[in-house]
Every structure is written in C-alpha cells, then in structure tokens.
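With one protein chain withheld, the remaining protein chains of the complex are depicted in position.
Letters A and B name the chains as they come in the text, with residue numbers starting at 1 for each one.
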Amino acid sequence: MSRISDWAMLGATSSQALNMLASLRRRLREIFVRWALRVRPPEAAPIILTQRRVYVLPTRAGLAYGMALLIILLGAMNYNLSLGHALVFLLAGLGIVAILHTFRNLVLVSIRPGRCEPVFAGGEAQFDLVLENQRPDPRTSLRLFFEDDVPVEVDIGRRAATVATLTVPAARRGWLAMPRVTIETTWPLGLIRAWSYAVPDLNCLVYPEPAAKAPPLPWSGDSARGSTRDGRGVDDFSGLRNHQVADPPRHVAWKAVARQQDGPLLTKLFSGASAQQLWLDWNSLPEALDVERRLSILARWMLDADAAGLAWGLHLPGVRLPPDSGPAQLSSGLRALALHDHGTH
Amino acid sequence: MRLPELDAILADINRIILGKERPIRLSLACLLARGHLLIEDLPGVGKTTLAHVLARVLGLDFQRIQFTSDMLPADILGVSIFDRDSGSFHFHPGPIFTQVVLADEINRATPKAQSALLEAMEERQVTAEGKTRALPEPFFVIATQNPTHQIGTFPLPESQLDRFLLKIELGYPDPAAERELLAGADRRQMVASLSPRIAPQRLIELQDSVRAVHASPALIDYVQALAAHTRTAPRWQAGLSPRACLALLAVARAWALLDGRDHVLPEDVQAVLPGVIAHRLRPTDDTLRTNVESVAAALIEAVPLP
Partner (left out) sequence: MARINRPVSRRQAWWLLATALAAGLPLTPQLPLWLSLAAAAAFCWRAALTLRQWRLPPRWLMFVLVIAGTAGVFLQYRTIFGRTPGISLLVVFLALKLLELRAARDAMATALLCYFLVLGQFLFTQTIPTALLACLTVLITTANLLAASDDRPNPLQQLRRAGLMLAQALPFMLLLFVLFPRIQGPLWGIPQDRFAAVSGLSDTMSPGSIAQLSQSDAIAFRVQFKGTVPQQSQLYWRGPVMPAFDGRSWRVAQTLGAYPEVPYRGLGTLVDYEVTLEPHGKFWLFALELPATLPPDSALTSDYQPIAREAVRNRLRYNQRAWPEAIAGVDEAPGALRDALALPKQGNPRIRAISAGWQARHGNDGAAILAAAEALFSQQLLIYTLNPPLLGADMVDEFLFDSRRGFCEHFATAFVFALRAAGVPARVVAGYQGGEVNPVDGYLVVRQYDAHAWAEAWIAGRGWVRIDPTAISAPSRINNNLANAVPSGEELPFLARGDLAWLRELRYRLDAVTNGWNQWVLGYNPQRQRDLLASLGLNEPDWRSMTAVLSVLCGMVMLGLTAWILRNRLRVDPSLAAWRRFTARLAKRGVAWQTWEGPLAFAERAAKQMPVHAEAIAEIASLYARLRYAPGPRASEFEQLKAKIAAFKP
C-alpha cells in the first residue's frame, strides 16, 4: 500500500517540477524577448527583420538529426568506413546549408500593419499583417503566431506581398493593441528554426458587446399626430422613393406614377417639424445600470436602428452625434461607445 | 511639345473664374481624359460658371439639368410622344443629349433618376423604348452635389461615385480674387463674350493624345504601390479598385499633357491623387474624412517611389 502512495507522491512532485520548469522556461523566454526586441514596442512601420533580429537554433528534429550524425560518425570510425565518414560530413554540410537557407527564408522580410476591422467585444479581433518580400525569389512557409497560439502559415511570392491574418479574442471594448507576434520558419528541411519577434503598431477598435435583450427603440417627441412608425414626418414634401408595402397609400405619388409607363409605385417622402427624432440617449437609461450595460444597450439600439434603415442621433456624456443614417453614422456611433470614458476618441 | 491651345483655354477660364487655377486645371484634365467630374461644394462658388465657361471655350453645346426629388429618368433622357400627324411615336431627346451637361444638385434626385444619368454617362449612350441612341462626342458631365446631408436627399452610393473620374471642391475664393470678382465685370456677360478656342474635332484629337501619353514601367509600379498600400494599410476602410487605378493613370496622363509632356511623372500622379481618391477612399478615422488633401498627402508620403 505504501508503495502506491509513494508512487503517487512521486507523480505529484514530478508534475510540480514540470510546472516549475514550464514557468521557468516562460520567464527565460520573456527575458530573451525583451532583450531581443530592444526597441520599445510598438515599432514604426515597416518593420524589417534585419540580420540582427533573426535568431537561429536547431529544432527538435534538428537535434535528432545531429544525434543521428554523431552515431553514424562513431559507427564510421569504429568500422573504418571512409564512405561512412563521407556520409556524415555530407549530412553535416547539409545541416549547415540548411541554416543558411532557413535564415535566408526569413531575413529581410518587411512587415507592415494591415487592416484591422472593428469588432464587437466577445468576438475575435482580426489583425492583418502585410509581409513583403523584396527578393526575386519566393519565401516559403513562414509561420506567424501570438504566444502559445495556433500559427498562421503564409508564403510570399517573388517581389510580392502577402497578408497574414491573426486573430485574438476581443474581451473588452476600447482599443485592443496587437500583441507581440512571433514569425518563424523551419523551411526547407525542418532541422533549423529561424525566428524573430515584432510588435506592429496596430490597434483594433472593440465595440461594446450589443446587449442580447434591450428595451425597444426610444422614440421621442410627439407621436400623437400624423407621424409614421419609422420616424418620418408628413408635412413637407422632400422627395420620392420606390413604394414599399408598409407605406401609407395616401403618400403614393400618383402623378409621378402616371407619367411613366410600367414604372413602379412611388412614395412621396415628407419631412417636417413633427418628424420623429430617434435619439439614443445615455441619460434615458436608468442610473442603476452600470456603464458597460448601458453601452451594450445603446449598441443594440444602434444596430437595430441601422438594420431598419432609420436615422438616429446619439447622446453620450460629452458626445453628441446628430441624427443620420447609413454605415458611416453607425461606425461613428459605435466608435463613440467603444471609446466612452477612454480619453481618446 | 507644349500645346499653346490648352494654355489659352486655361487662361480664358482663369480670367473668368478667379483664383481657382488648380480645380480648373483638374476639370480640364478630367475632360481630356474622357471622364466626368463631380463637384461637391456649397452653392454660389461658381460651379455653374465653370461648366458654362468650359463648354464655351471648347466650343461645345451646354445644357443644365437641375435635379429635383420628383424628377424621373425621362426628364433626363427624353421621352417618346405620340405624333398625331405621322401617327407614330416620336422621340424627344432629353437634356442629356448635349456635349457638356451640368447635373446640378444631383443628390436631390431619387436613385432612379440618378442612375439613369450615371448609366448614360458610363455607356455614352441612351437606351429608351428599346432603342439605343449614342450621345454626342465629346460628352462631359459635371455633376454637383451639396456637401451637407439633408433629410430628403439621396447621397450617391459609393459604387455610383466611382463613375466620376474626379471629385473636386471649388471652395471660397481667396480675398484678393473675391475682391476682383466683386469689382470686375459681370461674369455672365464675360462668358457670353467668349469665343471657342478649338473645334470639337480638335478636342477629340487631344483626348486621343492623352491616351498616347507614355506611362513607364516605373510609373505603373508606383500606381500599383499606391493601390497596394490603400488595400492593406489600416488607415483606409477599403482599398482602391483596379478601376480607380485606371482612373488615376488616365487623369495623370491628361495632367502631364496639360504640362506639355509626353510621359507621366510621379508628380502628375500625386497632383491628381486627391481628386481621384476623394470619393473612392474612406479613411477609418472619421475625423479625417473631410480633409481630402491631408488624406492624399498621408498616402503619398507612405509610399516611396519604386
């Protein structure tokens, strides 16, 4: 019995030791990275991976290869096999050549920050990096990854550029800076690994997560007289558009319809004092809700209003967005929400 | 190979519209490149005059279409009317059947009317009642739109904006020019007194010679590099399309010709870049959206000459 507990003890201590080893490795790597990057991130574009910042070490496979060569060499020595010596030396030469090829595959790649579309919190921020190859021959199998993450593998053609897209979970609204990216390659033989670090100056705007449940859109103004549900007025004629099923029949522009044959029905549009204003107002939400919750609800409203094609305005403490519709308005509004109380706009 | 006639044309226009050399030159370049021009500006800065003068100096017919919200495509393209005498339908061409069209306040019209104009612009022909009628040559549309978003206007969608080769602003004249304008003679009379500098046939020749202006591989590399940058850099929401690149090269060629060169220089590309990207490139940062010049400068300075 005591035997078993001994084993268990041993297992526990060994797993502890492994954990310690892992944390030690992580810490060493952190120290190395800090030294390697030297310049304080983020770096100005384009980031060129010069000779000085590309590191080269054998991979596990490379170490195995080295061990195998050593064994072959011992065998060749023992049996006085001249061809065995030749084989070892050829393979050793191949190893050295592999270092050069791998190094060449990575060195002088230039990295520019690419696009980075805003995302909602809870989604995945996508950072595009543009990798450029000035050389007249292609680069193969470059892997880019954030620490401990799944790598993205790309090739770059001769004198061409490739976009590598790396994703990071966007947890909180606001600016999400691109984490440090490692770029490595083991091409062509997989024996040698050349790698470098970069911190491109790329930030992703993270909008607040739209609330799953939100109160209905906060219509304001006098809704008693002659207004339609979509917030348009009825007083002044302001234009025509194609008739939609929901438009009131009395707004059909019969004259205009009569003038063209086979044309669709047109609806007269009106604007006026009584046109209802859709104001999404921070203050209209109860004080009891915390900041993030309120922003979530505002985001949901914006999305709903935009989906309905409505014009809307936004009131936030310190921000006032006049009513408008369209993608530009939506992005301005969401941006204001994302950066609320963050100082930068 | 400086072309004196072009200099004379520019001089004529500059005599009437004061202090606007650059927009005027751009408009002429746009015309020479067989493109159409979109002017976004406040009323009263001389958009109509510019269109009028251009037509006049080049000896072209001129029509103005004031766009309104109840306008129908037929109001632009023309309509077939039943002729009792002949007992058949007779096509009455719309105002678009002219060489220089000023489409005023285009964003007031419904998308339907707008697209009627834009399709005609693009295809240089009008299809009505199953019959295709070619528009005159040369054919040049100057559309104007009001910058402020008003309720009841229909801003042109981005895909339609691409049909305009250039988008420029005229802006207020500087004080000296404004003073001269106020003190000088009536502009309308001055326009009326202008005589054509060249024949329409010569204009077509000039348009052909724009196409012959040489763009060297190095220059095409440059245009590509600019486009590639807009497509990948985080500063812009969507990059320049291949059509935008063609537009850039076409205007740059015309600009080079106006400068009396048979080849395009990077300077030409840079000079026309703001007008080409103004309605095509949307910065991610909304605060930059209004200032086209600084957006263009940022793009130019980010891309080294190849």
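Details
Criterion: contacts are C-beta pairs under 8 Å (C-beta built on N, C-alpha and C of every residue); 3 or more make two chains touch, one makes a residue touch a chain.
Just so you know, these numbers come straight off a predicted model, no measurement behind them.
Contacts of the undisplayed chain with the visible chains, over the whole complex, involve A, B. From the options A:Pro42, A:Pro118, A:Gly190 or A:Gly326, the residue with contact to the chain not on display is A:Gly190. Interface note: of A:His85, A:Arg180 or A:Arg293, the residue touching the hidden chain in the full complex is A:His85.
Set against the missing chain, the residues A:Ala98, A:Cys116 or A:Leu295 yield one that touches it, A:Ala98.
Contact residues of subunit B toward the unshown chain are 214, 216, 218-219, 261-267, 270, 300-305.
Against the chain not shown here, subunit A presents residues 59, 61, 64-65, 68, 71-72, 74-94, 96-98, 100-101, 104, 107, 134-137, 140-141, 143, 145, 150-151, 182, 184, 186-191, 193, 195.
Here, only the chains that are shown with their structure count from here on.
Between the CA-based centres of subunit A and subunit B the separation comes to 38 Å, rounded to the whole angstrom. Against subunit A, the residues of subunit B that register as touching in their complex are 69-70, 72-74, 108, 110-112, 149, 151-155, 228, 232-234, 236-237, 282, 286, 289. If you check the complex, the residues on subunit A that touch subunit B are 112-116, 128, 130, 161, 163, 202, 237-242, 253, 256, 259-260, 263, 266, 269, 271, 275, 311, 324, 326, 328, 331-332, 335.
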